[in-house]
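Single-structure report; data block below.
A protein chain is absent from this complex, but the other protein chains hold their places.
The block that comes next holds subunit A.
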Amino acid sequence: CYAKTRQTFSAKRIIHLLSLTFSLNIAMASRLTLVLLCLTSLWPCALACPPLCKCYARRAEVVCSEVPLTEFPSEGLPADTTMLTIQLTNITTVSERHLNATPLLEGLHLYSNHLQSLPSDLLRGVPRLHTLDLTGNRLVDLPAGVFHHAPLLTLVLKNNRLERVDTEWLSGDSGLTWLDLSGNRLTAIPPGLFKKLPRLESLDISHNRLEKIPAKSLDTLTKLERLNLQKNKLVSLDPLLFHSMTNLTNLYLTDNRLNMLPPSLFQSLGKLKILGLEENQLGHIPPGLLDPLSSLDEEGLDLTGNPWLCNYKTEHLWRWLQKNKGKVFLPEAIRCAKPNPLAGRSVLSFGVNILLGSLLALVDYDYGWRLGVLASLCCPSHCECSLSVWSTGVVCSQSDLSLFPVEGLPITARLTTSSPLNLSVRCGRRPERRAGPGVYLQLYHSNLETLSGRTSSKAFHSSTPWTSLGNRLACLPPNHALHHGPLLQRYCFRTCPT
């Protein structure tokens, strides 16, 4: 107490006056004086503590929690307070003047009050403040300059009602290392915001309404270790978005609407340990996407909760999962959503993949056969082809197909019963009588207008009654198997003229 000697003189006078006035003995008068001086904040004494609050003198910490405060408890706040907690109260504002009473403040914890607004230059009187927690208030917007003046390292604005962030809130030389904006109503990030935060190590913007992150807006975050973008509305990401984040260890993109990822997205993330991609709309993983992630932790990658499309494009994912099973969280929960026959199947449950030029056939492992590779399975464009032990499936449904897929059909498949089984598939222009596993065709709900007259009727297995449903066929070729199938009972097709 630097002012102690000065106070002592006045205290002595007051004590003397009091004892005379009220006929108090000196001891009682001293006590009374002390209390009076404390209340009027003239004496930075250890006894001082705002009513309804708790004070811990050792480290000058003041805690006002769950008490009926309606305004900032200035009365009796010790001037040497280093940590002030005002939480779960009804206070609606804090001003620069309030904080001027605690110039040595280092931490200000204002969790869960009713703060609706804050003034510019709020922190002018607290030049040692490094931590500011405003979680759980009702802030909708903030003025320019609100967080200037104090050398903040940690700023938490979690669970407020912020609809925008403004670069002007922060000073130009901000040394902020931890910024938490989660749980607000942000729809966009101003592109220049992070240029002001080159020292940021942890950034949390989860639980907002971001639809995109502007390209290059994260380029200055070279020190960033943790980035949380969970639960926003991101549909796509710029390929270079994370290029400068070479120190990133934790990246959460969980629960967005990502339907594709650019192949070079994770190129610079050699230190990434944890990657959350679960609960998005991913159908496939482009080749090379996951290869740069050499530091992934055990169970560090989560791909569950995506509608994986299990077709030839799935090969890269399948191979990567085979090699890196330990790095994935719940690998058996990575399931195909489409095509229909494979829905619900775990991607890893396909025993063998067959390398097909640019196609993958997923082999049904149900019968425990191991197939060795090796031939080229062809597949018409607009279709998806798959191989099972008993048939080759060509699914061209719900596509833009308007002509019967004459070219590139897998027309025969031959299985030899040696071990490993050898599979060869002949590709051709038109389906013929099958020599091995049959060919079934699904052509429903496309835009077929005609069935080629050259197709052999024998190619159509009678178990494909749905072949022509939902198309725009006006006629069927003569001798077409469908003439004899159950379909005829429901649809009347005339025979096409030859």
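Operating definition for what follows: a residue touches a chain if its C-beta (ideal position, glycine included) is under 8 Å from a C-beta of that chain, and two chains touch if they have at least 3 such contacts; residues count from 1.
In the analysis below, contacts and distances are computed from a predicted model.
The listed options are "Cytochrome c domain-containing protein", "Nucleoporin NDC1", "serine C-palmitoyltransferase" or "Phosphatidylinositol N-acetylglucosaminyltransferase subunit H-like", and the UniProt record of the chain not shown names that protein "Cytochrome c domain-containing protein". Note that of A:F147, A:Y252 or A:W318, the residue touching the chain absent from this view is A:Y252. For the chain missing from the display, the contacting residue among A:P50, A:P73 or A:G136 is A:G136, taking the whole complex into account. Considering the whole complex, the residue from A:E61, A:D121, A:D141 or A:E211 that touches the absent chain is A:E61. For the options A:G107, A:P286 or A:G305, the residue in contact with the chain missing from this view is A:G107. Where subunit A meets the chain that is not shown, the touching residues are 54, 56, 58-59, 61, 63, 65-66, 83, 85, 87-88, 107, 109, 111-112, 131, 133, 135-136, 154, 156, 158-159, 202, 226, 228, 250, 252, 274, 276, 297, 299, 302, 329-330.
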